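All protein chains of the complex are present and in place, except for one that has been dropped.
Per-chain residue numbering starts at 1, and chain names A and B are given in the order in which the chains are listed.
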Amino acid sequence: MKEVVKIEFNGEEIEVQKGATLLSIAREKHVYIPTLCHNDALEPYGVCRMCLVEIEDRGRMRIVTSCNYQAKEGLKVKTDTEKVVSTRNVVIELLLARAPENEKIQNIAEFYGVKGGRLELVNDECILCGMCVRTCEEVVGVKALGFANRGTERIPATPFMESSETCIGCGSCVYVCPTGYIKMRDEGGIRYIDNWKVELELAKCENCGAYIAPKRQLDYIRNLADLPDDFYNLCWNCR
Amino acid sequence: MRLETPNKLEELRKSILEKQDPEKQKILVCGGTGCISNGSLEVAKAFEAELKSQKLKANVEVKITGCHGFCERGPLVVFLPQGIFYERVDLKGVPKILKETLVSGKPHDKYLYRMTKKDEAITKEEDIPFYKNQLRWVLRHNGKIDPKSIDEYIAQGGYGALSKALNGLTSDQIIDEVNKAGLRGRGGGGFSAARKWRSVRDADGGPDNIRYVICNGDEGDPGAFMDRSLMEGDPHSVIEGMIIGAYAIGSNQGYIYVRMEYPLAVKHLDLAIKSARDYGLLGENILGSGFSFDIEINRGGGAFVCGESSALMASIMGKAGEPRAKYIHSSEKGLNDLPTNLNNVETWANIPLIINRGSDWFSAVGTEKSKGTKVFSLVGSVNNVGLVEVPMGLSLRKIIYDIGGGIPGGRKFKAVQTGGPSGGCIPEEHLDKPVDFDELTKLGSMMGSGGMIVMDEKTCMVDVAKYFINFLVDESCGKCTPCREGLRQLLVILNRICEGNGREGDIELLKEIGDCMTWGSLCALGGSAANPVLSTIEYFRDEYEAHIKEKKCPAGVCQDLITFSIIEDDCIGCGRCLKVCPSSAITGEKKKPHVIDEKLCIRCRACYEVCPTDAVLIE
Partner (left out) sequence: MNYSEKNVDKIVKKYGSDASKVILMLQDVQSEFRYVPREAVRKLSVDLDIPEAKIYHIATFYKAFSLVPKGEHEIRVCLGTACHIKGGKRISEGFERALNVVAGETTKDKKFTLETVNCLGACALAPLVQVDEENHSKMTIEKIDKVLKQYKKK
């Protein structure tokens, strides 16, 4: 469906695909919009509220998240109005108070000239972007993670905060986490993901003895994919 | 017994009315939650027992009805056909009330309504100021019928509007009528009901052409119990409204979402749905029209955020009540990603009225843009706490003073809070403003679902703001940064201020965080969460400054900023305060003035509450 609509973007009239997100349009135009909970491989989530822009739709002005707002005919978009700036700056301050050590947030703060210090420090590494949960569900398909509680008690968690019985130790959550909150290490033939209290035995390469991946992960892939048997017995180098 | 045609319904109605004797002696006992808590069910049982023993049983019916509204004076009992209104009926009074009213034929004076003990008694409900100034349309059946009986509802004309709609009105005609009536959502949004219906009807229902209608009975605003009284006291009015709406919209499946804290409402709605099904008023081919519709009840799980429409729908779908971005409206993609029409309980209850009496009649009442009536729960520092229904456009002053009876204890009015945690506080200077959707929004508050909380001089407005933020911190779903982190930081600052650690710049910081929440939040909970703070700063800035600059709480509420002492001259040395003090801070001999040790005092107010001579001073 290649339907095209006309919108106004930062004062310029352009034609875009109907339903394209404002964030994707901005990126094509090389206009910088910061994001923390966005990943092209995942469904837009719209919770960090960093990607705010101002729109005018049928005469009505709103501040919306560009990652999931879809373009429609006659829309007017402005990425850095006073309202956007003042709202976004406070969001940055709130995040600085939550995760003051986080580099990504510090960089965004520096870019916009936002200084912390006015608010009480929360000191939580996790910024609740949800990428770990969403990746495990949408990309990996294991669904070992979810959220627990609500409000300021909200955390990504395994059922009953116990060792996950379904986690395959693939490490996707670690890879995708923007703050380093999720920690993983391989030691003595075991993969540890402490946040999920996971301890999984790593499979060894039959040829060189290097560790490939957790046995549970290989089992999971074995069930899904149609690959030659020795795929699971050898490491990258020996294959 | 299914009613196959509209005629069969009318025949049934006739036969019920024929069996009813308008002159029959009835004793109506209020079964609203307030009165039940005060023992009204025991009073009803006592009446039954007393009727037997006084040998008056024959031809007297004791009936438990829905909330009469005048909760302050409960348990309420009304004798019909005499129309005698009794207040504060206790078990002691039952025998005499019966004897005098039924045998001697005159009202039993002791339990008649009096404004104050010194005033003259008023016998009839319609003469009581609380009721006289109301316009009870939506609450027309509350207090008059047994909510568990569909026959009584039918006898009052119930399901006549449904019959009219199914028997000859088209969808366009029904929606036009609702549009001309000017009905706006009673849940807080104030959105045009007709416009919503139309957009749901015209939206794409997918390959199976499915649409849903939902009734939002999640009434989470603290201090609001309008919807509860409707669902408990007149469930059929809501159901009838939903069937008519579903017919106009083209929906065959409806849901009523009731918060779990309302088990009686669930019970009465359940009974009502079952009896409606028995008569074929729900189910297949209603009244022979070819239209089929049924309703399912869904209980909430204890989450204020589920009053938000997308969170409510997530809950019905079996998920955590997290709202979603509403860039695509629920009218297009709601429940199960299909067009969904959600309306509040009170909105639905207005529909049979509009269809029966017509849009001209309905829109004759109200202001230019807010038509009809609104039910409010009038609570707090007001003499007549209860459920009131008034025409839109009545002034706040009339509601609080003429109907509410003013402020008790001779205290001064300070503010009235409307709209629950999404609303704001309105000070005295605006008391003459008319109550309608747009007017209240202009004042920095909102209509909300109808909670109206009156506050007097002993209420600290900073404490009120702190109270609402505390409430919302608990109820935020936690998904988005501005709401979750914003509420957290607002509470930190407000706590500091109330503890005496307020700083220069705190008010501006509160406003900045508030603005970010208003513009940047994902849903309306976060989007309106800052209102209590912003509106109290707007109208009561001096109180904030007293807390911050002088470390004082002018209203005498914030525990860390007040001291308790005993006025020596007023103290009679009874020792009640000493006994009740949890930190043993009070010393004194019998009949001699007592003293509070400030260092031990934890400011719990126990002594203040028990002192018979008001000798405890808070400053």
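Here is the rule we go by: a contact is a pair of C-beta atoms (placed from the backbone, for glycine too) under 8 Å apart; a residue touches a chain by one contact, two chains touch by 3 or more.
Values in this document were obtained by computation on a predicted structure and should not be read as measured data.
Considering the intact complex, the chain excluded from display touches A, B.
Across B:Leu394, B:Ile426, B:Ile453 or B:Ala615, the single residue that touches the chain missing here is B:Ile453. Checked against the full complex, the candidates A:Thr158, A:Thr179 or A:Gln217 give a single residue touching the omitted chain, namely A:Thr158. When the omitted chain is restored, the residue from A:Lys6, A:Arg62, A:Lys115 or A:Lys143 that touches it is A:Lys143. Residue B:Gly74 is the one among B:Pro6, B:Gly74 or B:Gly334 that touches the chain missing from this view. Checked against the hidden chain, the listed residues B:Asp221, B:Asp234, B:Glu308 or B:Glu439 yield one contact partner: B:Asp221.
The omitted chain makes contact with subunit A at the following residues, 133, 137, 143-150, 157-160, 166. Residues of subunit B in touch with the missing chain: 33-34, 36-38, 71-72, 74, 219-225, 228, 260-262, 298-304, 315-321, 377, 379-381, 385-386, 417, 420, 451, 453, 455, 459, 467-468, 471, 475, 477, 580, 582, 604-606, 609-610.
The rule is short, and it goes like this: only the chains that are shown with their structure count from here on.
Distance from the subunit A centre to the subunit B centre is 42 Å, each centre being the mean of its Cα atoms. Partner subunit A is touched in their complex by these residues of subunit B: 303, 305, 320, 325, 327-328, 473-482, 484-489, 492, 509, 512-513, 515-516, 519-522. Across the interface of their complex, subunit B is touched by residues 46-49, 52, 63-65, 68-70, 83, 86-88, 90-91, 94-95, 97-98, 118-120, 122, 127-128, 147, 149-154 of subunit A.
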